[in-house]
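I'd like to ask you about the structure that follows.
Removed from the display is one protein chain of the complex; every other protein chain stays in position.
We call the chains A and B, going by the order they appear; numbering starts again at 1 in every chain.
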Amino acid sequence: MIRWRRHERADITERFPTESVEGPLLEVTNVETHFETPRGVVHAVDDVSFSLDRGRTLGVVGESGSGKTVLSRSVMGLLPKKHVIRRGSIKFEGREIGNASAEEMRHIWGSQMAMIFQDPMTSLNPVMKVGKQITESLLYHLDISRTYATELAEALLTSVGIPEPKRRLAEYPHQLSGGLRQRVMIAIALACGPKLLFADEPTTALDVTVQAQILDLLQEQQRERFMAMILVTHDLGVVAGRTDEIAVMYAGKIVEKAPTSVLFRNMKMPYTEALVRSIPKLSDRSHTRLNVIPGRPPQLVNPPVGCRFAPRCPYAQDKCVKEEPPLRESDVPGHKFACWFPVGTPEGRDALERNRAAGLPAAVGSDGAATALPNSSAAEVG
Amino acid sequence: MPESQPPESAGTALADEMETTGLVADAFTVEIAGVTAGVQPTRKRRLGFGAWLALVWLVGLIVAAIAAPILPIAGPNETFTSIQRAQAPFATISTPGGGTTTPFAEGHLLGGDRNGHDLLSRAVYGARNSLIVGFGAIAFGILVGGLLGLIGGYYRGRVDSVIVAFLDIMLAIPALVLALSLTAVLRGRVPDLWILVIALAIISVPVLGRITRANTLVWSEREFVTAARAQGAKNWRIMTREVLPNVLPAMFSIALLGVAVVISAEAALRLLGIGLSITDPSWGGIINDGRDFLTQGITAHVVFVGSAFIFFTILALNYLADVVRARFDVREAAI
Partner (left out) sequence: MLDALGTILGILLILFVILGVLGVLALAVGTRAGRKKLLQLIVVLLVVTFFSFSLLHLTPGDPARTQKPFATEAQLRPIRKEIGLDKPFLVQYKDWLFDFVRGDFGKDYSTNLPVKDSIGKQLGVSLQLIFYAQFLALLFAIPLGILAAYKAGTWFDKIANSVAFGAIAIPPFVIAFVFIFYLAVQGGWFPTQQYVAFGTDPAEHIKHMFLPALSLAIAQIAIYMRLLRSDMIQTLQEDFITMAKAKGLTNRRILWRHALRPSSFTLLTAAALNFGALIGGAVVIEFIFQLPGMGLGLVTAVGTRQYSAVQAYVALIAVAFVLFNAFVDGVYSVLDPRIRHARVAAA
């Protein structure tokens, strides 16, 4: 049997110095991820840029098929090499990792960056004990003894709120409940003290009652460890009270990005508006019809020329179909959006009026302004 | 949860996204963990080069076997002193691999065996017996096994239980043991060739029966069978007109594999001293005749000639079975 070679401790520190480096923790510039398929090239992620500081939280929101999962896997470098075209720059602690090989990324994965996956049932190895799944990355990345690793694993389980950690370590994933499984997954992700945590739809596969608990746990751990976190979700309610900044993705592009409070108060992009409206509110009477966004996201093999949301947009004008709006700064610092007729501006209001006069179906309600900020209880329900 | 976003609970978010973004996950390579996976060969509509090669080999063999008497080759039991002299075991045993044992000597394309027979002629006439045994046994097996499987899979219930139990019992005895004991029992009562065909056919019955039954079970569930039944069609008619045509590809595919197995089994039995007599050439017979030369280190070519015919025939049959399976999308899981 071949012994698994552990990384030399010196090796890691040499390549990825542990002391703080100036500048943002993660800097993503013009990232593109395209898939080569028999039907053509799929533009899953197109020209996406953002940066993230230490200890901050970014929410990435979009419908399924918007490219948010592909984006998070692109940034982490988890996508396959074959049939995938990736361009742009990804800097982690000032170092370019956009074109790093899997061999080089291995020093970062788990120890510097970790990911929590959507479905803990399928993401935990069904035939490996929970304890082993936690300790294996500890043993692999840190130069510690087996007994110490087991102690650490136990402590980790305690810290993610799992009762009787000792017993759980010896159990298989299928013996745990969905919520406990996701806690185990969080424990695995946190094991080596990563600086950046990706949470890819961490609560989608869970019962509604457990979702809020898991999100609270994530938030608490993130603050405690001063980790940066990218929270990927299709549910604006999930990110509402828990992120510093939100990026809304549509059809592979970031269409609006703003600090969380700004986004909810002063959204510019009709898509964001539609997303916010589709969150059910506790104040609604029961049996209130949900606001849905009509239509589906476009096929990304041949993306439309103009604004990709135009076919579903109640504000859409001729210009939207012909010309793609650039991602531009609004008057609020840090707020960017891509729209020719932004919500809450005279142009936007005119566009909406014109469409309504022409009898076009309107997905978005009475006026351009957003109605209310979803409160945290709504987020839990959502 | 907003209604505009369908819950993404099933499957990974990535797969979900790939699907909605137009990625066909099953039609091309999906790699995960830097690990390539999921290569599903695109189904070939046209026969490939390999399939043609296999067909040519098999058809060529069958034609040669049928036309053997009119081919310009020696008779299978004709002896040539030139061959005998060249390969007399005791004359050459002192010089293993010496010049006197060249296989391609004196107009005998594949050389000859220790009895002075021309190997090409032995192989062509041997093809007659090997192919008769192979196809004959499987034809019989298909008839019996296919019928049992069809009836069991179609009627289900008690009939099916009895048939399945019967097939299970037959399957419980290792094939070669069954063939060995059957040939031992039948020896002397019927011609050797028939013994082989019957013994090997009996072995093939349970395998063919189970495949047919499994596929019949699936196809009998289909709407068009229900429709035919609703129109008042007779069971026998439904079985032969609606179910059987759909089950045939699976049966055919397994039958091709079966022929390959039987041809190999014939040779194995011959090695064990059971089966055809020495004057009846078969590929197994060639190997058996060359065995002493091989173990004495004189020459391996007699064994290899027989082996080569068996190998290429099995390869061709296996390949064609694969092609049939791929073309008709036969599910192996049903076995």
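Criterion: contacts are C-beta pairs under 8 Å (C-beta built on N, C-alpha and C of every residue); 3 or more make two chains touch, one makes a residue touch a chain.
Just so you know, these numbers come straight off a predicted model, no measurement behind them.
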Neighbours of the unshown chain, displayed set only, are A, B
Among A:90, A:188 or A:352, contact with the omitted chain is made only by A:188
Please pick, from A:35, A:92, A:109 or A:250, the residue that touches the omitted chain in the full complex.
A:109
Given A:46, A:63, A:119 or A:154, the correct residue touching the omitted chain is A:119
Which of B:47, B:165 or B:227 touches the missing chain? It is B:165
Mind pulling the chain A residues that touch the left-out chain?
2, 4, 76, 78, 102, 105-111, 114-115, 117-119, 121-128, 136-137, 140-141, 172-174, 185, 188
Across the whole complex, list the residues on chain B that are touched by the chain not included here.
12, 14, 29-30, 32-39, 96-97, 165, 168-169, 172-177, 180-181, 184-185, 188-189, 260, 264, 267-268, 271-274, 287, 291, 294-297, 300, 303-304, 307, 310-311, 314-315, 318-319
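The rule we apply is simple: only the chains that are shown with their structure count from here on.
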Where chain A and chain B are represented by their mean Cα positions, the distance between them in whole Å
55
